[in-house]
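Take this structure first; my questions come after.
A single protein chain has been omitted from the complex, and every remaining protein chain is retained in its original position.
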């Protein structure tokens, strides 16, 4: 079995977990692929018996059996773009606060790697949404697509239709089109509902809408949702999982279920609702007295 | 073709629409089944050539080809309980403000009945959720199941699990388990999302929860959601589509997709989003200036 | 200096804090008034050198220099009704989770009593709202007045006017009229804003209103807000700080600033925003990663 290691060396305290993983792999004789960029931050890697340095992260991911992603949910989103076509299993090790997807705590690294090697895990597959633009551009998002006003602009108007039927012209700071996985991210801050992973839906959540009766709308993800900006391109931003698409002309995006997914390694005893309760502190209410 | 007529004679101005429907049926030679109770409110019905008076509403509905429901969404909920097993098509004529389901306006009655006779319509099938209680009791709801505190009680605690996995203990005024159809009813007032009809989900919405981070949760309706009251039975109410179940002992309800549905007649040109925009006045914003 | 002790012996673990307070008082030679009811739960009190048992809680409170309230915010609300006319300072010792008003932790009891004896404290005065009913009945609330539907009733309609000018007919599960102090209690669960104590306002918050654009409304408390139920009395509940008023005829309540207040003892270093951050866990976000 071979691993590859994905981490953002600029963020979190990834150093110690990386060291732990490599240590464990050396002891167990497991090969680990590491990108040149990451290896550049940790000179000792080049001498490490288990480490194979490859030029690109993409190559690492394409060559291994299991990806070890060290960081937070942001690192998982980054990894998702790399693995989505090959669907290699991903183990997320969280180095900051508990993540929704990166939910292995550093103190359990050795135990968890052992489970992985022993194939004692299930896969929690999270599907993407895809966005198609005129001219053939395509993006896949694991969390959300985001249409927002630029800078000093006042609200923008976004036209939405679903399966060819007009929904509404939203006058708002923007619109979120979120996957179930992304429902606990920005969608939640904007007042959207929590959606259980792998429910075959997407949610269209207006951001600070002027019309108070426009509310989050849950739609089956099997049919296309089209969002068009009725403002000029310089007033609208379009992002997918936090990455920007350069809006050059009129924005016209068709969103539907992607054929891609990311397979998160879920160890025995882990479950979605427990993560939810922990992250949202449902059990910790101090107002109750 | 035969019709049956369902209306609440105590409510709305149903008299004139009833008269119109019967008039049209006489002219067209269409038979209409009417319950004794309804006929009792309109003595002229007994002399009406087209009218067949049957003892029970249920018999009327079971004997006809199409049900004409006159009233508001409340009348459709009532009709839904009658037709759910036989799935006879239902035409909803609204006599008050526009309904989400009763969306034929009285002024269009004759045109619409003509479309029905000519079978120039599609069916908008809305599925129920079912609730099963220990002891074999079962209820079906088209809109929602509701668990609420009684009267002067302070908040209640409701335990929820999904497919056997613990979700949360909600400390709140209550919980709504809503269908997509019911998402625009009480669920919306309590902060839940709008869900497109026939999306295979249910939404669990806490009512005024003490813990501010517990939010509406969308779940696939294919697996069982179980709600148990952790308070004594005298402090908890359980209702389905507004009707009460007498809670006698500890409340323990398992909710999942029902095999039943109601088939609403949808005339050419009608669509869900238009009804939504009209009912929620999305296009009428007077704050924009 | 004399104290009186108010506690709910049925709730929380009040026993140990009571013992600690009495112990400290014995050592310091401070007299403590205790009601017969409370003393009845703790037989050893009758032998206690510092303890003076009086018939009624009201007499205890009227006879002492400082009230020691042991319990949670519910105990403070109860104490508030007892002290509101005489305005004796109140020290709130919390025995459960941290309270907004009962914010002394049991482990600091001795230190805090010392500060009280040394008069090393400031007073955080919280004003009441008063409600006046036809026929001369009057209630004072430190947290909120509540108008809600009864039991199985559907929504109720409540007519509100302010200083004689019509505001709105609310169609909802109910209405909250909250003080700034009560703004972090039920008002917060119903979507109302947090209001800094002693801001001269009240907030009118609809509970699950049918009309989605009716929102919490902040009004100066100097002028009268009148709430009338447009439903029959058997469908409406009226409560003040959780206590019920028996609604016998049409409900018609005029609410405005009360002349009463409760003086909470605030020790050096305590402040409102810190309590807020702690109780609402603003600093503990586990979703950030």
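Brief remarks on what is shown
Order of writing sets the labels: A, B and C. Residues in every chain begin at 1.
The rule is short, and it goes like this: a contact is a pair of C-beta atoms (placed from the backbone, for glycine too) under 8 Å apart; a residue touches a chain by one contact, two chains touch by 3 or more.
All of these numbers come straight from a predicted model, not from anything done at the bench.
Across C:51, C:175 or C:280, the single residue that touches the chain missing here is C:280. The chain omitted from view is touched by exactly one of C:13, C:37, C:122 or C:213, namely C:213.
Touching the chain that is not shown, out of B:17, B:99, B:180 or B:220: B:99 (per the contact rule at the top). The chain not displayed touches chain A at residues 150-152, 154, 172-173, 186, 188-191, 207-210, 212, 237, 239, 242, 244, 280. Seen from chain C, the chain kept out of the figure touches residues 162, 165-169, 171, 180, 183, 188, 192-196, 198-201, 203, 210-211, 213-220, 271-274, 276-277, 280-283, 285, 287-288. Think of the hidden chain as still there; on chain B it touches residues 72-74, 94, 96-100, 102, 184, 188, 212-213, 215, 278-281, 284-289.
Methods note: only the chains that are shown with their structure count from here on.
By the count of C-beta pairs in contact, the leading chain pair is A-B. One inter-chain figure worth recording: chain B and chain C are separated by 41 Å, centre to centre, where each centre is the mean of the chain's CA atoms.
Chain C has its Cα centroid 45 Å from the Cα centroid of chain A. Centroids built from CA atoms put chain B at 38 Å from chain A. Within chain C, the positions touching two or more other chains are listed as 188, 212, 280.
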